[in-house]
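Left out: one protein chain. Kept in place: all the others.
A, B and C label the chains in the order they appear, each numbered from 1.
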């Protein structure tokens, strides 16, 4: 960075890249994220794409965006309102300007602000000229023109040349925030190794953008966001879907089991199938089934045969899998069911996030069919959550539902890399034949109440099981009333007993004197934490707890809830955890609910918490 | 009745006919029931058949039975313990003797007690001879031999001749309790009109059995159970599945809508499909679909096209229909989903009763997908419950889940016949075209929040709807966050608002001073009521309430619950209503749960209530 | 079993009210913005359907389009008729409920290769065997478009996609063979880019009473571009497209230099035609009672990359439709007796 420009220090920045679906905004965001990680900030990201594959160019539904929040301290959310908005066309501006922080910076590609394009999205006049953006620092730049100029020498068509404008924008913003671009240059080198002209054009655009910032007068200031003080260790940036996939791979390795994924593609879960299909070398077999029912059925079959059966889906798919999960409850076999929740009901908002499948996970099966439910709280946490789900499934011989959501799936954050050696092993404990005793497929481990897992292939353990009620011990079909009552309670007790193997819920209550407890589950962890921080910064006392286990609850949860005057449950649904807490603990838990297909904002929650604290005199 | 025998007066009797699946016990029970109805007793019945179609003759799993409880007062249950057991073979004796009242009467077909048959079911010695039945009044009669003798003249094969032994038994028991047999004779005449020899043999067996009782010395006493004082009116005996089918036929007539049933057979719901398939003349179309999903899909399609779409199933089928019901929630179209609950989870106990699908009905769909839930409380009540479900579905444009169960399905009781003219009409209120305004398929009726129902065929109302979130009013696809939040709440508010159209829950609290309230739903109505009677007869105060509507609850329910010190919720599950009450009203509702595939016994509940009352000093 | 009740049993549109006057393509365009990717084959199909609808001359309000989920399944939004964008794979089941209860509607199902053949395979084959009066347009792009490019049940083996980085290993379904195996009465194929042919096939399909299955080869430029190049490229298409015309010998290629003949093994094969063998060329009989030859023709297109494809109506035979028979039973059932009599039943008693 030359001295000719002044720099300003910031603690945190939120940037949103927005453009047409074809403009490469996700890639741009990914690169900026990697640069930011390389630089050493803490960060959190949130991509946002349209439901359409590629809506007509220049339309509002076609806008795709990527937001990154980075800071010199540990942050919890991808940020509420961008400080900087990059808008590659009028549609992107229109769709996103409302979110821009007052006084924030808008960088737009002036080239695209033609009458035709403006009209297409309903702008009556040109916002770059009509003064409507006067609340913002507007940089209207001919990004397209500058890019085309910069890459002239590589002999690309004008269309191809202009395609590199996202790299120009990346360069410019990288300069603004002092990001190192070497990594991105290397990346482009690899990505376009087969197409040198395109590679060179992209690199040139990137460099030109960077230099444009440095030389142009309109950018007077660049910003410094110091590296965060982060616990020492190795890190990488990771999305929830990737972390979850790795968790499944790791669970296979830790248990020594083959992994079999039976899945049917569905947004936003498909990427787990995509990722896992690459890892055959790790003993992972993936099966793209004809539908969700076949996916879970094949997974259950694989579990019967001695693999770790896994199935991935989203809400509508989970609805279809209910009957088969119920069979898994009866068969008492390991099965990991992953639901990456999206906006519902029905097809709903397929690309948006929501937490509205909790009660479906709890109850979406006929009969008394209890199933442990586990949830991930951040993108990187998906790794641990997946291992935990597999641990429970294998140890207790039961289907387990693991809840992620659309935000976790695609959002990313730095992940403190685990040391593989230190990850706990999972013991499948297969049954062995004992010539002196008859094999009882429904005998119980006294500790876990788990039954023996005896995949085919071992002489002496031949047995037949099925979905009809079975006699305790033998597993024979039984219509005996007392046995049925016993077995129903036994299956419930087995699931309840898992509580003994899970950590108590921890409360973050800095001085231990808060009267208000905020409790959540899943991806609201970040926003709730950020909201609590704001309340505390404003001088209030507020406690936070977050649940990994939704069924069974941690053993101390009742006590924890009872220790507070008010219990607040923010959820991206109409109050599903809240109703479970109320039913279980008779606590007058209050909801804070928004079902907008978007994560909560930290400011919104902070505001709400502050108001509550003021009322309570906290 | 001749004077040669003495008679004894009883107020109530429970009789169980038990035999091999092929012995015609259900028919025998049906006939005895009809005779009893003709005689004027109040009654309640409970058939019980094996899961196997026809298990090998003479085995325990092959035993089929039919129990009837009749009395000179209004009764509520089919009875806990039979006073009289008719056992057509050793298996039937073994399977049922444990239930017989101490001192009760056992009538057995001695002919079947051969060494081979005894051994088959594990009798080491002949119970008719070894004194093991000394606690009972045993009548070991060669029913087979007597029957064969009685029908000799009709020239049947010995096998065919012996088949009439169930009629011999019916005759004998009819004599014992002074039942009129003319109706049964007429019935046999019709049933076997095409086979005169068989007809005559059955009639002869029936008469001979009757006369056998009257003439044989071993039956010294016959019994009188006086007609019950029953409100005047016309009555018939009816099972829940038939009543439910009639309710659907009636709903079609009352609304003027065609009825379309899309169904896939499943025990114990199949008989509704069978019954409705007979009623094409009433505008009922039945479609046996390729699976449950197609069944509900076709029903929803029919609703879109302007019919009343109905689908029938049991638990596993409901699990499969979840996704489509969710579509119905989004489309806001009428749809009646009937779940005749059976023992779960998974295939469970297909021929047994249970109440364990309540939470599945509430939550078995992705996203926030609220659906009204209605339950029937007795066999005859299935008629009213079906009409109520249809009323809500049509009026509020919503899927409604109607819960019945295996006991209601096959159990029967006298039904006070409604006067068709007095049944309330249901107004479909189809949308009409207005040339001056654009049609808004998601506009709202201000009262009900229902949207317009505009089946194809009307010019000017053309519209496209689907499972993606829709903009308020227009119904266009909308990804707008605020709109989604609004619509999620609107759909919930519509369902909640149904409470305004349902009666308040009534409490049976004779003097208004009970401290304990027992509240239930579904088929436990009878046993709970009988249990409360027992507690009151024992001098205790106890209140009873029973819910027809599980979602939304009646408006006054919270108040009602709050008025009692203790709230007891007996359920044939592990506490599903209980958890809903706790979550909704924060009331410390206590469960009384048994999951045995059988209705509660009145004595068992009575005992439990009495203990509670004693503890509470009531 | 089937009785003549003067019920609509003629062509597929009998019983559907006709329009009062002429219609235009605009009458069938809804106000919704079309949201497929630029260059998607779905646009051409939409244009063809919108252009074709006025030819049918039906009242717009008596037309219903039902779809499942997928790119193709957005179709109903763009037509100003009644429409239902349902859930994945279930459109044929939903349409069965509509068609069975409403003889006065023209019922169309729009579906994709994943929607119809993967999750929805069972509903498809059951609709076909029942022969419910509806027209199913199966947009076959041999890929899952909406979920961004996984292989589908019609993708060629070895296909590298996001979910099959090492190549797919499933033999694909041939939609037409499957339909013929499922007792279909109308089976046809056409191409997104050939508007005239597409329109002709749609017209035949709509007029067929029963379930008409029309496979439409549809290019997905984003995830499976060029899947049908062999039959679209002017260089190769003449030798690749095999038009089937009832009653005509099956000849194709420049100047009809190629023809389809039966093989001794019972199938069909393609030969160069000259005077010596012109008489052997198979004369297409779409109305053959036996579906075997139609099946043989469907096998010309194997599961790999499309190199050769018969287009046109493979089979069209008459069989009573499920919905007509259902309505017939209702008519035969006669007038409703009194509801009171039904409720009372034969065994009611009176308590005074």
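Operating definition for what follows: a contact is a pair of C-beta atoms (placed from the backbone, for glycine too) under 8 Å apart; a residue touches a chain by one contact, two chains touch by 3 or more.
Predicted model only: the values in this text are computed from it and were never measured.
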Which listed residue (C:22, C:266, C:279 or C:346) would be found touching the missing chain in the intact complex? C:266
Specify the residue from the set C:41, C:172, C:259 or C:310 that touches the hidden chain. C:172
For the full complex, which residue in C:252, C:295 or C:314 touches the chain that was left out? C:295
Touching the hidden chain, out of A:17, A:49 or A:304, is A:304
Listed residues B:270, B:483 or B:524, member touching the removed chain: B:270
Among A:14, A:108, A:289 or A:613, which one is in touch with the chain left out? A:289
If the hidden chain were put back, which residues of subunit C would touch it? 1, 118-122, 125-126, 129-131, 153, 157-158, 166-167, 169-174, 177-183, 262-263, 265-268, 285, 288, 290-293, 295-296, 299, 303, 319-320, 322, 325-326, 329, 332-333
Per the touch rule stated above, subunit A touches the missing chain via residues 34, 37-38, 40, 183, 230-238, 246, 249-250, 253, 258, 260, 262, 279-283, 285, 287, 289-291, 293-294, 297-307, 309, 323-324, 327, 331, 417-420, 455-468, 476-477
Across the whole complex, the chain not displayed is touched by subunit B residues 52-57, 59, 61, 264-267, 270, 273-274, 277-278, 280, 286, 288, 290-292, 316, 346-347
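The rule we apply is simple: only the chains that are shown with their structure count from here on.
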Whole-Å separation of chain centres (CA-atom averages), subunit B against subunit C: 44
Just how far, in Å, is the C-alpha centre of subunit B from the one of subunit A? 46
Round to the nearest whole Å and give the separation of the Cα centres of subunit A and subunit C. 40
Which parts of subunit B, given as residue numbers and ranges, touch two or more other chains? 323, 327, 331, 466-468
Provide the list of subunit C residues touching at least two other chains, using ranges where the numbers run on. 69, 87
